[in-house]
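A single protein chain has been omitted; all remaining protein chains appear in their positions.
For reference, chains read A, B and C in written order, and residue numbers begin at 1 within each chain.
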Amino acid sequence: MSIWEYANPKKFIATTTPLVPWVMGISISCLVVGLVWGFFFTPDDFRQGSTVKIIYLHVPAALMAINAWFMMLIASLIWLVRRHHVSALAARAAAPIGMVMTVIALITGAIWGQPMWGTWWAWDPRLTSFLILFLFYLGYMALWEAIEDSDTAADLTSVLCLVGSVFAVLSRYAVQFWNQGLHQGTSVPVATGERSVSDVFFVPLLVCMVGFGLLFLALVLMRTATEVRARRIKALEARMR
Amino acid sequence: MTLNVSDLTVVRGGVPVLADLSFSVAEGQALVLRGPNGIGKTTLLRTLAGLQPALKGSVDYAEDTGAYASHADGIKGQLSVKENLAFWAEIYGNSADESVYEAFDLVDLKDRIAGTLSSGQKRRLGLARLGVVGRKVLFLDEPTVSLDGFSVKLFARWLSEDHLAKGGIAVIATHIDLGIEAPELELAPFKAAPDAASSDEAFL
Amino acid sequence: MFPDLGDYATEVLAAYGASIGLLVVIVLLSMRRSRKMRAQLDAVEARKDAASGK
Partner (left out) sequence: MIALLKRDLVLAVRAGGGFGLGLSFFLIVIVLVPFGVGPEAEILTRIAPGIVWVAALLAALLSLDRIFALDFEDGSLPLLATSPLPMEGVTLIKGIAHWITTGLPLTLVAPVLGFLLHLEPSAFGWLLASLALGTPALSMIGTFGAALTVGVRRGGLLMSLLVLPLYVPTLIFGAEAVARGAAGLDGLTPLLMVAVITLASFALLPFAASAALKINLR
């Protein structure tokens, strides 16, 4: 029973519909535990004071924003190669969630950096690359909406996702290069993963990451099922006319 | 060198329109497609020309010998008649020789800017493109739309004498009688059942 | 027990408020759309069965 078994839309709905509430429940409890733990029971950072508590939102959200686009890239490739409708619809379902994660990463990153940079928005290379990623999400979703025929839309958005990914990575380094020229990087590396975090902060952070990951999964499963149902409605109506 | 089609199913917007089509057209033969509007003549011709993939079945004719022409004849208004034809000739690696202009009575319009032509003349220029392209298998979608009687005869003569006589093949969707004896294919019986196999099938 | 957030209280709370708010919004929107689509699908399927059942 290979994984492609789930590519069949009807089977996908049948298997995921009961799952979604569970995954959602677990993810929300993870989030609550992680955030409460991080917010109430961890000491302040000696240099940054209490703003370090924003780490529990910023790092997981930033991680999910990038993983969401990566997942969409894989789903687009699967659609182009194996023509499984579910993967194309999963890519479409993941985009708004990825965008929300990017917005969260942007807001928390800006607020977190505010005390150090003294301004509400500093063109820090990392934050700026998330701003560019946000634009990519916007363009991707707009293209889906603009095209009526589902298969054509799936194909075109997949091509855009492939090309977009190359340029997203390119922009990531261009922004890195561009900001070196203006002013020195931040004292505390805000980027995902590079943080050398003492373990008292790390465990709640890990819990939050799991929470965000599961939330993303739950939302994608739910929205993909919705896209599959929408497509089924369209197909049925086309037949009944 | 013949065109044969075996149990072809063509799709428009994810919904199959024609199914289990099988026919073949020998050299020097034409085939006229008949059927009510919206039956799928254009979709069929586009699939035969390779512009869109067929859902099922196969279309085979010699590689690189097909040409498609629809009522949107790709004429550039700003270019002159000669420039338009010379362009298409160069694209297909031929040269626009005089005989084509005579065949479509365009000799005196050679240097006229295409934009200033009447719709009938413009249609003749669109058809003249087929003469210049020099392709053996033609897929023509309503070629004689907005053509006056005289031009229709011109086109029919070119088709039978310059194209079919030289071993060409043509599949034409038209309502007007072209005055050439050619087998007709009524498409109505091949209308696809609505829930026949299609890309939506996975969702049904 | 409420941690002393020092002089960055507003920033931290703003960040938490905004983020959790956005998460709640996306979850609720997704659930609402899912419910609406399910109802619509049931209606269409009912119509289809009625049509073919007749």
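Keep in mind that, in the parts below, contacts are C-beta pairs under 8 Å (C-beta built on N, C-alpha and C of every residue); 3 or more make two chains touch, one makes a residue touch a chain.
Just so it is clear, the model here is predicted, and its values are computed rather than measured.
**Student:** Based on the whole assembly, the unshown chain contacts which displayed chains?
**Tutor:** Hidden chain contacts in the full assembly come out as A, B.
**Student:** Taking the full complex into account, find the residue in A:14, A:81 or A:138 that is in contact with the omitted chain.
**Tutor:** Selected residue, touching the omitted chain: A:138.
**Student:** With the missing chain put back, one of A:22, A:40, A:120 or A:178 would touch it. Which one?
**Tutor:** Reading the full complex, the residue touching the unseen chain is A:178.
**Student:** Which of B:20, B:83, B:105 or B:148 touches the chain that is not shown?
**Tutor:** Answer from the full complex: B:83 touches the omitted chain.
**Student:** So one chain is hidden, and I want to know which residue out of A:14, A:32, A:159 or A:240 touches that hidden chain in the complete assembly.
**Tutor:** A:159
**Student:** By the contact criterion defined above, which parts of subunit A meet the unshown chain? Give residue numbers in ascending order.
**Tutor:** That gives, for subunit A, the contact residues 132, 135-136, 138-139, 142-143, 146-147, 152, 155-156, 159-160, 162-164, 166-167, 170-171, 173-175, 177-178, 181.
**Student:** Considering the whole complex rather than only what is displayed, give the residues of subunit B touching the chain that is not shown.
**Tutor:** Considering the whole complex, subunit B reaches the absent chain at 46, 49-53, 64, 66-79, 83, 87-88, 90-93, 129.
Keep in mind that, in the parts below, only the chains that are shown with their structure count from here on.
**Student:** Per the contact rule at the top, check every chain pair and give me the one with the most C-beta pairs in contact.
**Tutor:** If you count contacting C-beta pairs, the leading pair is A-C.
**Student:** Roughly how far is subunit A from subunit C, centre to centre by C-alpha average, rounded to an integer in Å?
**Tutor:** 16
**Student:** If you average the CA atoms of subunit A and of subunit B, how far apart do the two points sit, in angstrom?
**Tutor:** Centre-to-centre distance between subunit A and subunit B: 49 Å.
**Student:** Check each residue of subunit A and list the ones that touch at least two other chains.
**Tutor:** 232, 236
**Student:** What parts of subunit B, by residue number, touch at least two of the other chains?
**Tutor:** None at all.
**Student:** Once bound in the complex, which stretches of subunit A touch subunit B?
**Tutor:** For this pair, the touching residues of subunit A are 8-10, 85, 149-151, 228, 231-232, 234-236, 238-239.
**Student:** Where on subunit A is subunit C touching in the complex?
**Tutor:** Its residues touching subunit C are 24, 31, 35, 39-40, 44, 49-51, 53-54, 57-58, 61, 96-97, 100, 103-104, 107-108, 111-112, 114-115, 215, 219, 222-223, 225-226, 229-230, 232-233, 236-237, 240.
**Student:** Tell me, which parts of subunit B touch subunit A in their complex?
**Tutor:** Against subunit A, the touching part of subunit B is residues 13-15, 194-195, 199-200, 202-204.
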